[in-house]
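Questions regarding the structure given below will be posed in turn.
Every protein chain but one is kept in place in this view of the complex.
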Amino acid sequence: MTLNTVLIITILTLLIYYLYSNKSKKHKDRFEKSIEYLLILASLISIAILSILEHSILYHSSKFFADHSIWYFFTGTQWSADSLTNPQFGALPLFVGTVMIALIAMSVALPIGLFCAIYLSQFASSKTREIIKPTLEILAGIPTIVYGFFAAASVAPFVVSLFSSIGVEVSYSNALSSGIVLGIMIIPMITSLIDDVMLSVPQSYTKASFSLGLTKSETILFIILPVASPAIIAASLLGISRALGETMIVLMAAGLRPNLTLNPLEDMTTVTVRIVDAFSGDHSFSSAETLSAFALGFALFIFTLILNTLSIYLVKRFHNRYRYSNL
Amino acid sequence: MSSSIKISIENLNLWYDKKQILHNISMDIFQNQITAFIGSSGCGKSTLLRSINRMNELIEECRIEGSVTIDGKNIYDKDVDEVGVRQRVGMVFQQPNPFPKSIYDNVAYAAKVHGIVKKGKECDELVETCLKKVFLWDEVKDILKEQATSLSGGQQQRLCIARTIAINPDIILMDEPTSALDPISGGHIEELIVSLKEEFHIIIVTHNLKQAQRIADHVAFFDSGHLIEYAPSNILFNTPQKRQTENYLRGIE
Partner (left out) sequence: MKHPFDSAQLKKRQRKSMLFKSTALLMVALALLFLVVFLFNIASKGYSAFTQSYIYVTVDFSKIKNNPRVAIERQHRRVISNTWIRNLPNLIKENPSLKNETKKLWALANSEADQYIKGHDNKLKSKDKALIERLKKENRIKRKFNTILFTHGDSQMPENSGFFSAIKGTIMTIIITMLVGFPIGVMTAIYLQEFAKDNRIKQFIEININNLAAVPSILFGLLGLAIFINFLGMPRASALVGGLTLGIMILPIIIVTAQSALRSVPDSIRQAGFAMGLTRWQVVRGFVLPLAMPGILTGSIISLAQAIGETAPLLLLGMITFMPDAPTLVTDATTVMSAQIYTWSSMPQNGYIERTSAAILILLGVMVTLNLLAITLRSRFKKRFNL
């Protein structure tokens, strides 16, 4: 992160130096150069943004961690940030809630997404594929707030009545509803990634498999999927990352109460909901509650960054291995 | 010498999309013979080869008319499952394409799926037998668990042949099996092919006329999707009946 800042400052200094030392005779050359520097500036803004993002979150988080124990933040089970007498900042219930809902989402999205990708890339004719693939993309284009409303207004009551018909009482803010809807939202992303990967599996393997008298399904199960497995893992990581960072669906359908439990039928809250909640009251910007939101944001940022980097690394490795096999 | 007929191709026509690739091919393939398909690039010999194990159907817009009869049954009949055909008609490709698995698994895999052997001693024996038949056993018997990709090109091709014979087909189709290999490895494969003639019926596509002369019993010459001449090897090479064949053999357009 400081590397970013150092780099930016060095480059800017170099820019200024070149701009003023370049006594080119031709007006055209100077113009050309200045256009180029303008473009470089624009690009640097893009890096700068990430850098500023990291810095501001880090800055405010460090202010929080100056007064509160990091250890307790990550392992403590009591979160009562709004308590006036003795606010506690143990974020474990929040992390557990976030992970629970993300796992529910993945248990919906991964099977459906994987099979959709299998069907689209292996079984569907090109005409069918041309129709179904864009249709699934529509699911990806729906704003998350719309999903959230659907989860709260339709799915949650359905789950409640479903379970009450077998005599189990379930909260209206149960984690299952938001998890399922979140999963639906992620399906297109998983499908698209895995579909892409399955099309890159070298045809030499499939040709060999068919010539040995294996059926299409057997070829997929025994040859294609094992070859594609690192990329499928990468897709899952990306899906989890997306699920962890999602706000609106859980804000509208999940609970507000930090609840450390493994029961998906209970209400629980997530890191993202907590962040929104921290700013909906009337407290000053440097109060412990608002700073705790930055600390949570920091944890979220680091975690999603790790997942994403790992995912990209796995996909790159997969593509490098088979880059020349389909030529 | 009259041999009995193994494969009977009758009036075979094939189209990719709207373009006709094979025109009215009719020929009989004889038992325990090596039959070679020769001809210039694009003459349809590989396409015809693929018609015998129904691999053409993997390409979407392929249309076939006519029949290919093996052991008295037309493989294009409605009640024939193409997967079943490929169990009896194996194929070896130009580029060696072993699975990204161990040497052992490459040979054993399909055999296990077909239920020919079960895991364990039965399977070990099958792997050993097949690798011995392709003269690969001594070279790999200590490294069976290693990835197949660690072998050389020639060894990989022999492995592919071993894998094919492991499922006990009747017929083996070979699509230019040596053109991706160096002459020495290619020579080994040729010896191997001849040794397999006792057990299997082999059809080989090759653009290497010397190779065809060396190993084939019967030769079929194709041009632009038509069967021009089909005769025992020595007759076709020494006394070709058609002008086209003669020109091809001499390298004249």
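The first chain written gets the first letter, and so on, giving A and B; residue counts start at 1 in each chain.
Note that a residue touches a chain if its C-beta (ideal position, glycine included) is under 8 Å from a C-beta of that chain, and two chains touch if they have at least 3 such contacts.
The structure displayed is predicted, hence computed values, not measured ones.
Set against the missing chain, the residues A:L53, A:I70 or A:L162 yield one that touches it, A:L53. Touching the missing chain, out of B:H23, B:R88, B:H226 or B:K242, is residue B:R88. The omitted chain makes contact with just one of the residues A:T13, A:S62 or A:S217: A:S217.
Within the whole complex, the absent chain has one touching residue among A:A81, A:M100, A:I118 or A:L176, and that is A:I118. By the touch rule set out above, chain A reaches the unshown chain at residues 4, 7, 28-29, 31-32, 35-36, 38-40, 42-43, 45-47, 49-50, 52-53, 56-57, 59-60, 111-112, 115-116, 118-120, 122-123, 132, 135-136, 138-139, 141-146, 148-150, 152-154, 184, 187, 191, 215-218, 220-221, 241, 244-248, 251-252, 272, 275-276, 279-280, 285, 293-294, 297, 300-301, 304-305, 308-309, 312. Residues 70-73, 75, 77, 79-81, 83-85, 87-88, 113-115 are the ones on chain B that touch the missing chain.
Criterion: only the chains that are shown with their structure count from here on.
Averaged C-alpha coordinates put the centre of chain A at 50 Å from the centre of chain B.
Those residues of chain A whose C-beta lies close enough to touch chain B in the complex are 125-126, 204-205, 207-215, 218, 222-223, 226-227.
Per the touch definition, chain B reaches chain A in the complex via residues 53, 55, 58, 60, 83-87, 90-91, 93, 95, 97-100, 109-110, 113-114, 160, 163-164, 167.
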